[in-house]
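Have a look at the structure that comes next, please.
Only a single protein chain was left out; the remaining protein chains are all shown in position.
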Amino acid sequence: MMTAPARTGSRAGIALAAVVPVAFLGYFFIYPLVAILATGLVEEGRFATSAFTQLITDPAMRSIAWFTLWQATLSTVLTLAAGLPAAYVFARFRFPGRAVLRSLTLIPFVLPTIVVGVAFLALLGPGSPIGVDLRGTIWAILLAHVFYNTAVVIRGVGAFWEQIDPRLEDAARSLGASRWATLREVTLPILRPAILSSAALVFLFSFTSFGVILVLGDLRHTTLEVEIWRQATAFFRLDLAAALAVLQLAGVTTILVVYARIRRRLTTELRLRPVGEITRRPQTRGERGLVAATLFGLALLIAVPIGVLVARSLTTADGFGVDAYVNLVDPPRNSAIFVSPAEAIANSLSYAVPAVLIASAVGLLASTVVVGSRGRLSRALDTAIMLPLGTSAVTIGFGFLVALDAPFDLRASFLLIPIAHALVAIPFVVRSAIPVMESVQRRLREAATMLGATPLRAWREVDLPLVARALLVGAVFAFAISLGEFGATSFIVRPDTTTIPIAIFRLLGRPGTFSEAMAMAVVLMAVTAVAAITIESLRGSRSGGV
Amino acid sequence: MLRVTDLTVCFDGVPALDGANLTVADGSVHALMGPSGSGKSTMLRVIAGLERPDAGEVAWNGASVLAVPAHERGFGLMFQDYALFPHRSVAGNVAFGLRMQGLGGAAAEQRVAELLDLVGLPGYEDRSIGTLSGGEQQRVALARTLAPRPRLVLLDEPIGALDRSLRERLLDEMREIFTKVDATALYVTHDRDEAFAIADRIAVIKDGKIVADDDPIGLWHRPPSAWVARFIGLENLFPSAALDQVGLAHPSPAHTSGIVPPESIVLTPTGDRTATVAAVHFRGGTYRVELDIGAGQPLVAWSPTAPSPGSTVRFSIAADRIIWFTA
Partner (left out) sequence: MRARAVVALVALIIAGCASGSDQPDEVVLMTHESFAVSDGVLEEFTAETGVTVTIMRAADAGTMVNQAILTKDNPVADVLYGIDNTFLSRALDASVFTEHRAVGIEAVPTSLRDPGNRVTPIDFGDVCLNTDIAGLEERGIGPPAALSDLTDPAYRGLLVVEDPSTSSPGLAFLLATIATFGENGDYPWRAFWQELVANDVRIVPGWDQAYYGEFSGGSGGGDRPIVVSYATSPVAEVYYGDLDEAPTGVPQAGCFRQIEYAGVLAGTRSPEAAGRLVDFLLSRTFQEDLPLNMFVYPASGDAALPQVFIDHAVVPESPILMEPSRIDANRERWLAEWASAVR
């Protein structure tokens, strides 16, 4: 029934909620971005159009742009193909080790690309146990992207899938729909918003992929992101780098605008079930087969590269041993590059905790505004929130340096790092929260209102608990992003605290410390797994309580 | 006492409510009946505060509540699909309104127990919503609505989703509950039997206007118009011309149609009229007999015995019980 909702008081609430995300994005993203682009493109008051003409006329640049686009698209499609069955299995079935396994899917996400490069080279390079040599081919890049991003689909779509009433599917079956028809006609359409969300995130990640392309690609396979970095740091052509950044941004913005339009049209109101109510053990042979096949595929995709890293960390001059780990904790020589794992973990956490808090708070507020407002305002904020993920990390990093020295000089502040992480993490929080938020039946909120709850209280009592799980999914990603030091943090000036990825980077920067670097990578994976499992177990079952 | 005056609500230029007027007296259950799209749910939502009217007034005890936000009006609303909070237990749902009032702890627990008792679900506090049957959900929804002692209870087709035997049982229980708590209630339904069973007064809404407002007996015996008569299920509505043909004269030219109440027709061998039996239906203890009087539609009568279809029977009509309509 078409009604014009009476937003008594909530319009003010929405406006208030919008202040924080808009201010955050404005000061920490838009302002630095504009500043650095101006630095690159404005010479003595004149706009350097020559950079753009060079871009358009150079066939090499055009092919880079084209390659960036199609590798991102292909990566997204493949990741969805790998992730959706896994999302289904995790959402619907209970089996031993489910929680642990799902946490493990997050591990690829945090690994620095140089480490992933090592694993993939070992598997797909000259010494490959399966006898393939995919170095420099597009397949290595695509596989690496799938490896990294499957977790996004599994968790993003999975969290939503877990809360859909299975009786909808039962109804379809009772009306004569086969399993496939049910999937096609009922389930997938309902899941479309969540699938699209995950696809958008994976696409943006792949589009701006830097480390993977650098490590696994070659001269023929290079993306806009790598080229921006190359132009800026190797050629000192800030104008060309800025022009490329603008091009990249234009492409990303277009895609996001289209996405925002489609998204609103796809959402439906659903009865959301509380988590845990739906999962059951696989019963038929077909189900057991599906579970087994999916888990096997996941194991291949994720566990094998991880296994390679573990194996390498245990390799010493005389066969297997834990020497590398011992060296980390008790360096045999007083070499300053060894940082104890404990210290590195503490440093990583000191950035990760603020990053998660900032991303969750800003992301929650932004989601509320996007869901609670309509039309252009809603779409504009939605797109703006996603942009940092699609913007060149070099650009943002340098932008921080150029812009953030007034009114406070934040350029050397330790907070800049969690902020940079949060910029990249907020899209994950938002994309997890919005599909669930939009599906909360309006009636529930109205029921709360009629029982005396103010709009804010109704939001807290109804929306928030139902959205809490989705928020947790986003928070876990924020944590992983911070641990793995994604985004602009490589391009800002930072205090001398050694986090785990930096320790790995340093150990890989000189001969003779390879096993120790791998050992640190294993430490990183272990911390991630523990943290992911812990955060996930916090959700508990919220169905009780007065 | 609730007074709704000239309430008008338009959606995209189309009026859903068009100057509706209604008064609900304290302690009474007032039914609001109407066909789909007549505006009854809209009226409920405006009274609740979930929609704003374009014109008109909603007042409680003389004071307008239009400026009061929904969560402060003190009106309870029970939804058609119950809208129970899936993430809270039964007790969590029932106590929700109490919590909003700042009531907690033992006092709230006690009230929850009281209400669950009232609706016939004692001991259900810790059950999860997903495990409840339809009837149980409805009762929890009712308990939740009544717990914070709302000064007005609004009900939107509260038993529409249940099966027939359950409905009848719940109707009886609800009537008892309303009496027990002395509720002032506005009960929206499209089902005539429900309205007649539970209400102290019945209002009929058509195209956004209230076209009838009377107690059940008055409404049944003196429907204000032919349309209302048809809507509340009165049978044997004939145009005056047809009744003329069977010798039933209308009082004045202004009376264009009339209802021959089936109770005024007696099938007896001493009757002064005859007709052919068109159809006979068994209705669990009595027979519904359709008589062909050559007026295009059959004349319905009730009989304890079944005449054979196609046979001719004699009957008489108490002409003074015919209800004539000018509109």
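Lettered A and B in written order, each chain numbered from 1.
As a working rule, a residue touches a chain if its C-beta (ideal position, glycine included) is under 8 Å from a C-beta of that chain, and two chains touch if they have at least 3 such contacts.
Not measured: the values here are computed from a predicted model.
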Contacts of the hidden chain among displayed chains: A
Residue in contact with the excluded chain [from A:Arg192, A:Arg230 or A:Arg288]: A:Arg230
Chain A, residues in touch with the chain not shown (by the definition above): 20, 36, 39, 114, 117-118, 121-122, 125-127, 214-215, 217-219, 230, 232-238, 312, 317, 332-337, 357-358, 361, 364-365, 398, 401-402, 405, 408-415, 490-491, 493-496, 502, 505-506, 508-515
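What we mean here is this: only the chains that are shown with their structure count from here on.
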Centre distance in Å when chain A and chain B are each reduced to the mean of their C-alpha atoms: 55
Residue ranges of chain A in contact with chain B within the complex: 1-6, 8-9, 271-274, 277, 441, 443-444, 446-455, 457-458, 461-462, 465-466, 542-546
Residue ranges of chain B touching chain A (in the complex, touch as defined): 11-12, 41-42, 45, 48-52, 69-72, 74-77, 79, 81, 83-89, 91-92, 95-97, 99-101, 108-109, 112, 126, 128-130, 144-145, 148
